[in-house]
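Missing here: one protein chain of the complex. Every other protein chain is in place.
And now, chain A:
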């Protein structure tokens, strides 16, 4: 056979063999890497799902060590550290990530956002604020950064800045932040009221109503301002509007409302309003208020009769306690001793009870807060309805 022909036919055969060998070698090498990575990743994930965060951190640290380009792994680790309260480690990790050369802009801004959250968690609010401001200026993750900034300003009680950033957030996301902004104006109005700047307080309240026309807190603050100015009849109207706006806040509104009724000598109007309330509101507060009104006007007997009738329809520990207090003077001897024990018992029962609960996070409170101390959402703390509470 011609030697050249043999050579020419050998070259493509060798080519195919070389190509096949290279592919086999490459596939084996990348396969080994992928399987090592994915098995570690799934092991870490498994630990996370089993709430074994210590072991998950160990696995992810190892993963990040031999695969230094895995930014997501670093971010996941940072999150884990922060959630475990190891904020200093989370900060170091995110700082290292931010300073890493060759990181894409998108990843760098994610790392900056995470670093800001670390600073917030560590209480370094000034550093967090600077970072979030930079992110907003860069228009990177601006909605998240704005939300964090609003949280910082709320914490610092810098309501003007909180309003400014909430408005920017509204424009950016299209979400309605008006109820939150109305609360900020109410905070400003309350502060002005406490400092005696009544005109300023009224101006803030007007702006709160502009944001949310049915803002209960703004109605209540208006009522309080009017009441302090001696305009009790107008205060009554404001308090009644507050109840019309959100009936759930009745236990909070009734005491100042009853005071304004009494000072403006409109007790007949009070009776009509409370009777209407009893029909609409299923708590015990209007019943107790009306019983008190009957006691003042018609005497103890009328109040006891009214309370007894109402308690059959809506059993309540608070109502029972009021009934015991009302009947205590009429009882003597052994029955009185028994009633005293019963009164102490009901008092202790009420003392241990949370009267309010956040409708968003379930936080229980004995007193009313406009902002939930746990989840920081506004106007979500409401009276608990039940035998032992409202």
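Throughout what follows, a residue touches a chain if its C-beta (ideal position, glycine included) is under 8 Å from a C-beta of that chain, and two chains touch if they have at least 3 such contacts; residues count from 1.
In this text, contacts and distances are computed from a predicted model.
Candidate names were "Inner-membrane translocator", "G-D-S-L family lipolytic protein", "ABC transporter permease" or "Lipopolysaccharide assembly protein A domain-containing protein", and the UniProt protein name of the unshown chain is "Lipopolysaccharide assembly protein A domain-containing protein". Considering the full assembly, A:3 is the residue among A:3, A:171, A:341 or A:367 that touches the omitted chain.
If you put the hidden chain back, the residue from A:18, A:123 or A:299 that touches it is A:18. Residues 3-4, 6-7, 10-23, 26, 72, 75-76, 78-79, 104-107, 109-110, 114, 140-141 of chain A touch the missing chain (whole complex, contact as defined above).
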